[in-house]
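The block that comes next holds subunit A.
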Amino acid sequence: MNPNRSEEILKELERKAKEKEETFFQHIANRLGRPRLHTPPIQPVRGVPSFWRQYHLDFEERISLFMANWENLGGVAKRFGCKEDLVTFIRNEAETMQAKKLIRWQHPVLEQLEIEKTLPKADVTIWKESNREQLLQKAAEADIGIVVADYAIAHTGTVVVLSGATKGRSVSLLPTALMAIIRTEDVKTKMGEVLAVIQKRNGPSMPAGIHFITGPSRSSDIENDLTIGVHGPGIVYALLLDE
Partner candidate 1 sequence: MGNLEPNSPLKERISLALNNEFLRNAVKFTTERLRKGKQTATDELGNWEEWRSYGQAIRMHTIAHLDYYLSQFVNNVRAAGGFVHFASTAREAVEIAMKIMEAKQAKSVVKSKSMVSEEVHINQALEEKGIEVVETDLGEYIIQLAGETPSHIIIPAIHKNKKQIAELLSQVAGEPLPADTAILAGFVRSKLREKFLSADIGITGCNFAIAESGSIVLFSNEGNARMVSTLPKTQITMMGMERIIPTWEDLEVMATLLPRAATGQKLTVYMSAITGPKRSEDGDGPEELHIIIIDNGRSNQLGDPEFQEVLNCIRCGACLNACPVYRHVGGHAYGWVYSGPIGAVLTPVLQAEKEKWGEVANASSLCGACYEACPVKIPLHDMLVYLRRRNVEQGTTKKREQWGMKVFQKVASSHKRYRLAIKAGRIGQKFVARKGEIKAKIGPLKKWTAHRTAPALAPRSFREMWQDLQQQQTQIELDPTIQKRMEEMLKKRGDQHESEQK
Partner candidate 2 sequence: MKVSIFITCLCDAIYPRVGEAMVRLLHRYGIRLHFPEVQTCCGQPAFNSGYWDAARESAQTIIQAFEDSDFVIAPSGSCVGMIHHHYPTLFQNDPAMMKKVNNLIEKTYEFSQFLVHVLGIRDLGATFPYKVTYHPSCHGSRLLGVKDEPYILLSHVKECQLVPLPFAEDCCGFGGTFSVKLSDLSGAMVDEKAEHVLETEAEVLVGLDMACLMNIAGRMKHKGKELRVMHLAELLYEGVTMHG
């Protein structure tokens, strides 16, 4: 098929959608027995209950609750006072795992860690603007993917990563193991705080992908047996850094 034909089909679909749109909404309004609504309605209840808004943990409480939750999920949680210890840990784990291929975000924190230097024999791919297929292939082959969490949530044991040019979604998804580096100041008490900050920083246009990761990929679909690493990473590290 020529590309024009393809364009034509999509244009035709788009035309139909625009044509149908208002009838679709009007039908809803008719069913609801009132005129079509164009101004924002007042929400009598919006967001979480008030007691939850007040729920707040101290810094140290947040860190320890996050780590406890992550470990309960079957993940590894470690806290490091300095970059050097963190790098040493990553190197040791990679060597124990006999990891040959790694992929990581291009991120200031990761630049400083100089992982490539510590693991000279490993093939380390850096996610930055380049050929899509090649990056995906690299991510799919990788033993370890390394990202820097944008935020973490103590209450649920969750790591939050936002997509971007240097922050591929696949890095936290395709490799066998995931290492998420978390700056301890980014650990929040609850989801609402993270959602609010993301909205505040990004304004009306959100990043294309916001991913909340809570432990290793899992399934209980076969006879209720818990299986780890079904599609996403089965080994997950939350590496907290205090600097």
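How were these candidates chosen? In short, all candidates are chains of the complex that A comes from, given by their letters.
Definition applied: a residue touches a chain if its C-beta (ideal position, glycine included) is under 8 Å from a C-beta of that chain, and two chains touch if they have at least 3 such contacts; residues count from 1.
It should be emphasised that the depicted structure is a prediction, and the values quoted were computed from it without experimental measurement.
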Original post:
For subunit A, which of 1 or 2 is the touching one in this complex?
Top reply: 1
Original post:
So in the complex, which bits of subunit A are touching candidate 1?
Top reply: 1, 5-7, 9-10, 12-14, 16-17, 20-21, 24-29, 31-33, 36-41, 43-49, 51-52, 69, 73, 127-130, 132, 135-137, 139-140, 155-158, 163-165, 168-170, 173, 190-192, 195-196, 198-199, 204-225, 227, 229-233
